[in-house]
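What you see is the complex with one protein chain gone and the rest in place.
We call the chains A, B and C, going by the order they appear; numbering starts again at 1 in every chain.
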Amino acid sequence: MFTVRIQSAPFDAACEAAALSDGRQDVGALVTFTGLCRADDAAPEAGGRLVALTLEHYPGMAEEEIARHVEEARRRWPLMGATVIHRHGRIVPGEPIVLVVTASAHRGAAFAAAEFLMDWLKTSAPFWKQEEREAATGWVDAKAADDDAAGRWDPLP
Amino acid sequence: MFTVRIQSAPFDAACEAAALSDGRQDVGALVTFTGLCRADDAAPEAGGRLVALTLEHYPGMAEEEIARHVEEARRRWPLMGATVIHRHGRIVPGEPIVLVVTASAHRGAAFAAAEFLMDWLKTSAPFWKQEEREAATGWVDAKAADDDAAGRWDPLP
Amino acid sequence: MKIRYFAWVRERVGVEAEEIELPAGVATLADLAAFLARRGENYAHAFENPRVVRAAIDRVHARPEAPIAGAREIAFFPPMTGG
Partner (left out) sequence: MKIRYFAWVRERVGVEAEEIELPAGVATLADLAAFLARRGENYAHAFENPRVVRAAIDRVHARPEAPIAGAREIAFFPPMTGG
């Protein structure tokens, strides 16, 4: 089962993970990654405490771009299922933003595929975070570290 | 919060993962690994279909050995929490055997720590799997691949 | 051709999407960005540093030198910050 969803509502990570293994006897490894909105205290001159993130996305392309990377993950590793959910809209600290679940017979494939999907989500899924701080609002800059993380996956021939 | 438990009862992966992030605003990445008992169809001369695994462990040492690796993971990565649960006793295909949850500000640390803990669980936690097959019962052999996986973590100075 | 803008590119341009007629000589994404940048101060501001503006042709990431002939929808946006 391979699922990609873009939604504003929160998701139930447990329920999504269970859906990939319940009733099956061939899944040996299930990896669940949840990315959450962190409270972060910037200096007052940098806007102060984070109040919320608002995620803008490119409807249509977001689903398609993530689905392309899920297909790529399936070419690279023997996956029995994967679920990717990315939220948009306003999200406050402590709330989940993104979920990646991968199911495989063995842990190596499940871990690698989950990291691969997260690295590509960060750099190529068309989402943009706007920070709402106590004293300022602004767009989050892309991180070179995320480009580096995505770059570690060599292209398949 | 850092927790190690050895138990015969099943665990609730969702509940354990939620316990590391609920009510907090500093966790940005939560990785949950669940290892499950897979049905596997050996040839009839190799015993046939797997009916169950029975896990024997070294009480006391199992907790201590896992706790030592949790401490080692904390030295290596900035973790905000980790939970390791390993079951013993009889487990049928489809049931969970082991759970590792790691919480950190960033995904790199959470993924690496979860993989590190799983690699070491496989090779150094004092558990032994006995297979109960339709036509035979026997102890599972240790895998060289697991030694290789654990060997990729260089010792810290 | 439909042009869409996202995040601060959208804020600077001031619209989410628009239909434009491509003039002759606008063959690539880079040509299109340069053409748009000459349409007014808001566009000039959005495209002031073309190196940081990314683009997609028909919902697929594309590089500045990609040809745009036949495209139905082109989008311009900052580097992605999802996940």
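One rule holds in what follows: a residue touches a chain if its C-beta (ideal position, glycine included) is under 8 Å from a C-beta of that chain, and two chains touch if they have at least 3 such contacts.
Computed from a predicted model, the values in this text were never measured in an experiment.
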*Chains in view that touch the one left out, judged over the entire complex*: B
*For the chain that's not shown, point to the residue among B:13, B:73 or B:121 touching it.*
B:121
_Absent-chain contact - pick from B:61, B:92 or B:135_ = B:61
*Going by the touch rule given at the top, which residues of chain B touch the chain that is not shown?*
35, 55-58, 60-62, 64-65, 86, 97-98, 118, 121-130, 139-143, 146
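Here is the rule we use: only the chains that are shown with their structure count from here on.
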_Can you compute the centre-to-centre distance for chain A and chain C, using the mean CA position of each chain? Integer Å is fine._
26
*Can you give the whole-Å distance between the Cα centres of chain B and chain C?*
49
*In chain C, which residues are in touch with two or more of the other chains?*
none
_Set of chain A residues in contact with two or more other chains_ = 35, 118
